[in-house]
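Sharing a structure below in structure tokens format, with a few things to ask.
Only a single protein chain was left out; the remaining protein chains are all shown in position.
So that you can tell them apart, the chains are marked A and B in the order they are listed, and the count of residues begins at 1 in each.
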Amino acid sequence: MSLESQLLQFLFAGLTLGSIYALIALGFVTIYNVTGIVNFAQGDFAMLGALITVTLYQRTGIFNRVITVNLQLPLPLAILLAVVLTTLIGVVLYLIAIRPARGASVISLIIITIGASIALRGLGLIVWWTDPYPLPVFTPGPPIEIAGAVLTRQNVWVIGTMVAIVVGLYLFFEHTLLGKALRACAVNREAARLMGIKADHMALFSFALGAAVSAIAGIVITPSTFMAYDSGTLLSLKGFVAAIMGGLTNAPLAVAGGLVLGLVEAFGAGLLSSAYKDAFAFLTMFVILLLRAGGVFGQRLAEA
Amino acid sequence: MSAQTVAPQPVVEPRAQSGNLVLEARRIHKVFGGLVAVNNLSFSVFEGEILSIIGPNGAGKTTVFNLLTGVLPLDGGEIWFRGRKLNGLPPHAIARLGMARTFQTVHIFENMTVLENVMIGRHPRSRYGFVEAAFQLPWARKEEQAIRQHAMACLELVGIADLAGELAGNLPFGQQRLVELARALATEPTCLLLDEPASGLSHQEVVELDALIRRLRDEQGITVLLIEHDMNLVMGIADRIVVINYGEKIAEGAPEEIQQNERVIAAYLGEDV
Partner (left out) sequence: MSAANSSVLSRRLHVTRWAAKHNNLTAFVTLALVLALLPFWVTNNYHRSILVFIGFNTMLTVGLSLLMGYTGQISLGHAVFFGCGAYITGLLTTRYNWSPVLAILAAAVLTGLLAYMIGIPIFRLRGHYLAMATLGLNIIFETVVVTETKWTGGPNGLLGIPRLNIGPWVLKSELSYYYLVWAVTLAVLAVSLNIVNSRVGRALRAIHASELAASTMGVEVDTFKLKVLTLSAVYASLAGSLFAFYLQIVTPSSFSFIVSIELVVMVAVGGLSSIWGAIFGAASITLLGEALRNIMPRLVRGASAEAELLAFGAILVIIMIFMPDGLTAGIVQWLRNVRRSGQRQAERAKQSPDAVT
């Protein structure tokens, strides 16, 4: 393979990974904007979405193979149901863990969402054990070859899904009443409340939306990477890294951040060392965080 | 300033008015995201005086305090304090030099007792650190004793010694303000910056505050910089007044002069008070 086609290959891989990170980052941004909470369980929704789809689609032994689920639903139906179920889990999580802690300190809220993430991870472990599960590619067929590099059909699905969701969310936030209400909450929670928008409902909805988007991300990536109970944590972290590029509040920048992160990881893994691909993501995070923190010591103090 | 100093020493020296320059702001400037909060502001504070900074809401008064105490970095200008340039110094270094402040929105340490709050004020005037604390070295114990005694003395000075053992967060607002004041005094300040100390206080409490501020100046020789909205308090207590609006100085002078100043009246009328 020539160097050019190799680089092109990294580009495809990076964009695919980046699309996933972008989607998870969008979940972070949506929830943060509306509630001011960083939901560390964001990646675990992706894990749940994928593993529920697997369970509905193929014969799966769960609870350490004590129970066998043999529904074998068609893939599109399994995906739809899995997204709905994960969304419900997001809603339940909000109701039982986040809502009772409204007004808690930042450190408490961090520990709560981390606890939620660990609990979901534990739930995943109990239900699906440590096995990594695959899903079939959505549309089988030969990959697309471009200048010696290979773009699989599933890659196209992943990138296409990301674009479709970004466009969909844009239309939703710009052109629907609910979307506008959510945005109003993001701009100014107090003013939104005065205008009759129930912040509580909006917070609930933001968790539902965040869970749904993450679930979709988890489902589309599983045919290429497998999914296990513990995959959610890294997805959370990387989605967060992408989200902070937009300061946790800016959705378009978060999407761009996801893509950049995917590319850094793909090129870093390809050119430098594949073992350290996760480390590259976090080094990127340190660089961004420290650049963002630079020179604003005073401001932060004054806001304290 | 040694750690052995046990109680605030009353300064016998009479009020040296218009004498020594304690604090000087030279064309200080601060911009928040394109918005000019403090605009080339200059003023001087002399030893032993009570200088009040007034102005309509949002005039940039608290920002001035944040600049003076190093909480915010300057975007321009210089601050001189007892012959030293403060630019770039962190807040804790400025506190050590003898500048102490209170906050408009009380910032006491709610999770500590009143006495402990005030003991924190002794931090810049004491030295022992991790190692001495970890092994309870004799001089660390001795210093701890001194810290405690001085803090008690400060509580007595502001008149809340009986609250020493209370959790600061449980106190009513007015007493929290006093805790904050005692804490600031514990740092043995040359210059005390009070940010709206009377807001939220009852009439009686304001009267007591008035007397207390005078006493601090007269007995301790502390120079006081006062941001306040309560005009009765300001006009009664201040030696001089600096009026700022939109971050700029619009007037400076004795209370009687300020009351007559047309620009000041216009600025306040514009505020729809």
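Rule of thumb we're sticking to: contacts are C-beta pairs under 8 Å (C-beta built on N, C-alpha and C of every residue); 3 or more make two chains touch, one makes a residue touch a chain.
Only a predicted model underlies this, so the values are computations on that prediction, with no experimental measurement involved.
Asks: For the unseen chain, which displayed partners does it touch in the full complex?
Replies: A, B
Asks: Determine which one of A:L7, A:V91 or A:I111 touches the chain that has been left out.
Replies: Result: among the candidates, A:I111 touches the missing chain.
Asks: Quick one: say which of B:P90, B:G200 or B:P255 touches the chain that got left out.
Replies: In the complete complex, the chain left out is touched by residue B:P90.
Asks: Please identify which residue in B:R27, B:K85 or B:H107 touches the non-displayed chain.
Replies: Missing-chain contact among the listed residues: B:H107.
Asks: Please give every residue of chain B in contact with the chain that is not shown.
Replies: Against the missing chain, chain B presents residues 69, 71, 90-92, 94-96, 100-101, 103, 107-112, 115-116, 119-126, 128-130, 133-136, 140, 143-144, 147-149, 152, 156, 159, 161-162, 164-165, 183-184, 187.
Asks: Extract the touching residues of chain A with respect to the undisplayed chain.
Replies: Counting over the whole complex, chain A touches the hidden chain at residues 38, 40, 63-66, 96-97, 100-101, 104-112, 114-123, 125-126, 129, 233-234, 237, 240-241, 244, 248, 273, 275-276, 278-279, 281-283, 285-286, 289-290, 293-294, 297, 300-302, 304.
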